[in-house]
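One chain of protein is taken out of this complex; the other chains stay put.
== subunit A ==
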Amino acid sequence: MSAEQNGAPAEAVPKPTEAPKDAPTETPKQAATNENEKASKEAKSGADSKADKTEPKSSDAAGDKKLTGAELKAKAKAEKAARRAQQKTSKEVAKGEAAVSSSPGQLGPSASEVKSKGKGKDGASAAAAAGRPALPKAPPSAVVTEQKIQIPECFSHLSMARRIPMTQADKDVHPSVLMLGQQMATFTIDESITRLKATMLAFRKVIESYITPPGNVLARHFTPHVLNIQIEYLTACRPMCFSMGNAIRWLKLQVSKIDMDASEEQAKKELCQAIDIFIAERITVADEYITEQGAKHIKDGDVVLTYSRNTLVEKAILYAHSTGTKFSVLIVDDPYEQFGQQLAKTLTDEGIKVTYSGDFGGLRNHMRRATKVFFAAEAMFSNGAMYARAGTCDVAMTAHELGKKVIALCETINITERVATDSLTYNEIDPERSSAAAFRLMFDATSDKYISLLVTELGSVQARSAPDLLRKLEEFN
């Protein structure tokens, strides 16, 4: 039964693409075969000892036994293949979910679309929906009540954060996730990496408080029945960022890797440890390293230009200042959000000379003064495009035109294997500044040709080499 539902969570989420759709339908089968094989293996191992003496119970087992040596090997191979297939599918499920998170359609503005999709699923795969009838309904109702924003048709494929009243969330959503969802929906937690960290910590809490229902195994039960509900809620609050997609895929893999025979306590401990290590490696240490590496690019007499505020850039600038480098900073801001003012205050408090421009007027003049330009990426696409705060592309373009060095800081967890050819492939609509007559995109994609250097914790590379870093990461794992 648990195997049956392995694919269910992904099923309940309406999918934009074909690929994930296929994955879940296969999953139960594969998982089932896997189960069967395992069972038969157990039976066999038990039987093997007596194999020679006793008569086989079933013809199947008998067939197994006849070819002991070579057969065993083949069996093991098949089992391994099956397991690999399962891992792959679970990966795909995660991928599908990630795709759903920040991709067209699913969180699209039209409530009816979401609703109808949900309904269609209900009808089509009753098995999948039966487990959680409440879930697909919750987000649409929130949509109906809140969504009066009229999105121009040409942007209707983009997704948007929504405030879902806590009362409308699924009852199984963990309190810490519930709170996190609200913080994300209101943009209190905004940056990709902070969202990721908060999510991982919240999931850790979820794992800690998880109790496997009798007759289930953590590795089989946790992902479909607990984790996916949390993910769906978070996604409904605000489309997942790419780093969250990556991390969730990783987490699901960890869960599936857990030994079936391990005790619940042991499994939970292992998972929590894995999350701790993940946060330390991919976020904390990565940040420190990138900060240092980024700061190395700031030299005496430099004029560093940056756009709006980002924690990583701020850290790098402060670090460079703390090492005694003498430089000044030019902040160009997004007039609608004005986070740059916050950065300006932080930097001047440390004694750094700051010039501030509230908008893009005279950007060329500022850029002429600047010597280096720093950005932090929200995500990197595998075609080298940088996904970052809307407006970054314009600044980078101006810098490129005037021959200034553009340095992008990015943790590798933000690198996605997806490709964005323009800013409208993946994007998010700002719910707070969009109304019947107004519209605001939150991000844009900066072409790799405007970026001189991509600084990550695995080293500094050309932006186009982002996918190579991904491959490197896969080798590590």
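Here is the rule we use: a contact is a pair of C-beta atoms (placed from the backbone, for glycine too) under 8 Å apart; a residue touches a chain by one contact, two chains touch by 3 or more; residues count from 1.
In the analysis below, contacts and distances are computed from a predicted model.
A.B. asks: Can you work out the missing subunit's protein name as recorded in UniProt? Choose among "Zinc finger protein 511", "Translation initiation factor eIF2B subunit beta", "serine C-palmitoyltransferase" or "Acyl-coenzyme A thioesterase THEM4".
C.D. replies: Of the names offered in "Zinc finger protein 511", "Translation initiation factor eIF2B subunit beta", "serine C-palmitoyltransferase" or "Acyl-coenzyme A thioesterase THEM4", the absent chain's UniProt record gives "Translation initiation factor eIF2B subunit beta".
A.B. asks: In the complete assembly, which of A:D190, A:D302, A:E411 or A:D430 touches the absent chain?
C.D. replies: Answer from the full complex: A:D430 touches the omitted chain.
A.B. asks: Which one touches the absent chain: A:G301, A:G362 or A:G459?
C.D. replies: Residue touching the absent chain, from the options given: A:G362.
A.B. asks: Out of A:V217, A:M397 or A:V419, which is the one that touches the chain we can't see?
C.D. replies: A:M397
A.B. asks: Taking the entire complex into account, which one of A:K299, A:K345 or A:R471 touches the absent chain?
C.D. replies: Answer from the full complex: A:K345 touches the omitted chain.
A.B. asks: Kindly note down the residues of subunit A that lie in touch with the hidden chain.
C.D. replies: Touching the chain left out of view, subunit A contributes residues 152, 154, 333-336, 338, 341, 344-345, 348-349, 353-366, 368, 390-395, 397-398, 401, 422-424, 427, 430, 433-434, 437-441, 443-445.
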